[in-house]
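Reviewing the structure listed below.
Yeah, one chain of the complex is gone here, protein chain that is, but the others are all in their spots.
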Amino acid sequence: MGGAGRILRRRLISAIPVLIIVLLFTFLLLENASGDAVDAYLVSIGGGDASLRDSLRTQYGLDHSALWRLWLYATSVLKLDLGWSVAFDRPVLSLIMERLPNTLLLMGSATLLSFILGTALGIVAGAKPGSLLDRALSSVSLALYAVPGFWLGLVLVLVFAVKLRWLPTSGLETIASGKQGFARALDIARHLVLPVASLGLIYLGLFLRVMRSAMGEIWRMEFVSFAQSKGLSRARVVLRHVARNAALPLLTVLGLQSAMMLGGSVVIESVFAIPGFGRLAQEAVAGRDTPLLMGIILVSAVFVILVNLIVDLLYALLDPRIGAGEETA
Amino acid sequence: MPPSPLSRRSLLKTAALLAASTTLMRTDLAWAAGSGERLVVAADSEPKNLNPAIVASNGVFYISSKIVEPLAEASFSGRNGLEPRLATSWEGSQDGLSATFRLREGVTWHDGKPFTSADVAFSALSVWKPLQNLGRLVFANLESVDTPDEHTAIFHFSKPTSFQLIRNALPVVTSVLPKHLYDGTDIATNPLNTKPVGTGPFVFAEYKPGEYYRLTRNEKYWGKGQPKLDEIIYRVLPDRAGAATALEAGEIQLAAFSAVPLTDLARISKEPGIKVIADGYEALTYQLVVEINHRRKELADLKVRQAIAHAIDKKLVVDTVFLGYATNSTGPVPKNAPQFYTPDVKLYDFNVDKANALLDEAGYPRGADGNRFSLKLLPAPYFNETKQFGAYLRQALSAIGIDAQLVNNDAAAHQKAVYTDHAFDLAVAPTVFRGDPAISTTILVKSGTPAGVPFSNQGGYENKELDAIIDKAAQTVDEKQRTELYKVFQQKVKEDLPIINVAEWGFITVARNTVKNVASNPRWAVSNWADTAIEE
Partner (left out) sequence: MTVLSQVFRSREGLVGLAILFVVAASGLSAPFVFPNDPLSIVAAPLIPPFTDRALPLGTDTLGRDVLACLFHAARSSLLVGLCAAAAALLIGTVMGTLAGFAGGIIDEALMRITDAFQIVPSFLLALAFVSTIGPSLPIVVIAIALGAWADPARLTRAQVLSIRERDYVASARTIGMHPMEIAFRQILPNALPPVMALAAIIVAAAILTEAALSFLGLGDPNIVTWGGMIAEGRNVLRSAAYLSIIPGMALLATVLGVYLLGEGINKAFAGQGAAR
């Protein structure tokens, strides 16, 4: 598949200067920050004297020049070593790898929720454009898109965890429960219901719109009645063409959403005390942990680049097929 | 129009999952909340170094004091406010050059090796004196430690050192480490610092970052019939709203250090099965202090400082910011330190007119917009109360014509701005009184501390007379004389106002009624919880 290969190569090559710019910017930013990792640490232990401070600075390598530290970091990144987190006292890469799956789980589930609910409701709305149901669904989805994610999270906690006591208030799973396998998965699922809802409900409007407009076009096409006369069930015809029509825009939305959700996960993880990647970013900034924050931004950038790449590849895959489909219809 | 097959299927699936999970809910809640003598408490931070011998801070003690024990612990009923732990008796020599500790017999480390005076000597010389943030001060003159037998340790000092100071500091600075595991290693980077080994009633079992710490019972603990608990879980809940709801939902049984916000206390105390306890923090008094940058011309003027003191309505602060769970301060030593406290100091009552008059006298009249001059106010971000007080102070100052601009920094930036760069005019700090003014109180007003040291005098204040009193008191061995000197210290501080003490507060514990022996000593939250029990 030459086309895909070309896209892959082109994207990967242009990704490198982009990542370099990202890293440089992050480094410069943190260099100008007021307070460094040692200050953050001294605060956390409630005080210390001057000699402690100096010894810590030497220990963290903070007494070297900025350029030297940047060089050191750049060379280690090439070896896939993202450095040492001063706030957590562990390698950055292992810290990120520990937290990333939780966020990916959160984001993945939320995307699934938005997608399923959004497309389903979009089909319903598009089925009778202009009707009361259609307008109601569109308004609700727009309202949901306008809601601040953290506020939605708080409201959901208030209603479902505090007042109704149906779901837990925070965390990823019941601590030290020792559960394994399916029981553990269920426990995690219960804890994720509210955070996933807070994150996912917001974006369902995007999918709803795509499906709705895809539906809208179908009605206008004559082949529907033609196919119907042939005895094919209406639903099948509609759905097949809607799927084709909507595939590309849905893909675009999926791509856009991933970057937005990564940012949104920061607040949601804070509200629900989920030990994830987003919250790690917050902790990195609070601890003035340059290596950690740079690692986080690097990984986020790589993630978005990968998602965009996959979307582009899928575009290339789907495109010729849709062209052919339209011709025969 | 038939609904999409996709949505119906997925809806059914989610409904089934929810139904299944709700039935399981009852059982795992019960499981979570302390069946089998397990105590689940809220932890608001995850200290990376859990070694209390190096980092003597409350955040570390909260977890580690159950594992690593000090020579003595604070007590409501013991002599001099102490009760024995690893030391059974202690006394200082008349000349202040030595202190003798008799140590407890029959104590073993968690790995089975016996606890001896060699461990104490090692900890004192290799850890407390050189490495510990507070120990450097208390043991500054420590020269050597004799161990004539396995259960006696004699500390020798190069200069006369007050035993009163050492005694008051025992619970905080004397956590004993196992020599056989630390000797010969680089103590600061020893991996045991994240998995401490000690003599305490609980053993470190597990740490899951971002989630919890787990401690289990030490079967061979020296206390008879102790510990009463099988397991302690510290659940990481950095946000306070989370702690309150978790307590009510039964996911945790205890929230210490005011993890439940003060505003929730009235409501939560009415919940059946939950009690609010204000005791147990008497030895952990926090003080609300206004730090002043004396380099600023206006603030170098005593009249201006007095005006600011008169502008603060302490009662309002106590009632509104602390909801009554605090008391107003009269000076640098809190009221619940009877050893040193004196009420006989200059007081500054809430009097806006007087404040305005003082400012006029000092030569700072109001301008056309009503302001005399403007200041940068940096409230410490560590506590909600310091931030709220900052908001109040801004208003109080504007009432007397001072335009205070709030600066919102996070912990690291605040630390740097105030204590290193001195880029502040006024700051609000939560200082701690640790049993003796020499430990962490005199440093707030003494001159000569280099930049970068948090919670010290970084406002450029220099008062030779006060410095002389502080130095003299630090070298006085006779307890009566020493106490007298610290009383003079308090008077001088209130006269010259290097800092302004506004209020002092202890924390609040909220716990289920099933948790017994809460607040059994004045440092309860950071003591070893050997007698804490759960009774259904």
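Which chain is which? They are A and B, in the order written, and residues in each are numbered from 1.
In the analysis below, a residue touches a chain if its C-beta (ideal position, glycine included) is under 8 Å from a C-beta of that chain, and two chains touch if they have at least 3 such contacts.
The structure presented is a predicted model; accordingly, all values stated were derived computationally and were not measured.
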| remark: Only one of A:Leu67, A:Leu80, A:Leu132 or A:Ala146 touches the unshown chain, namely A:Ala146
| note | Checked against the full complex, the residue among B:Ser398, B:Ser447, B:Gln475 or B:Gln491 that touches the missing chain is B:Ser398
| Residue in contact with the excluded chain [from B:Leu375, B:Val407, B:Val453 or B:Ile534] | B:Val407
| field | For chain B, the residues touching the chain missing from this view | value | 239-241, 244-245, 248, 261, 263-264, 266-267, 316, 320-321, 323, 381, 384, 387-388, 390-392, 394-395, 398, 405-410, 413
| query | Which chain A residues would touch the chain omitted from the figure, given the whole complex? | reply | 14, 17-19, 21-22, 25-26, 29-30, 32-34, 142-143, 145-151, 154-155, 157-158, 162, 259-260, 262-264, 266-267, 270, 281-282, 285-286, 293, 296-297, 300-301, 304-305
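To be clear about the criterion, only the chains that are shown with their structure count from here on.
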| task | Could you tell me the distance, in whole angstrom, between the mean C-alpha positions of chain A and chain B? | result | 39
| In the complex of these two chains, what residues of chain B are touching chain A? | 1-4, 6-7, 10, 17-18, 20-22, 24-25, 28, 31-32, 40, 45, 47-49, 55-60, 133-134, 136, 188, 194, 206, 208-212, 214, 233, 235-239, 242, 245-246, 248-249, 251, 382, 409-417, 420-421, 432, 440, 449-456
| said: For a test of understanding, state which residues of chain A touch chain B in their complex under the given definition. | reply: 33-37, 39-40, 42-50, 52-53, 59, 87-89, 95, 98-99, 116-117, 119-121, 123-124, 127-128, 157, 161-162, 165-166, 168-172, 174-177, 179, 183, 186-187, 189-190, 193, 235, 239, 270-271, 273, 275, 279, 285-288
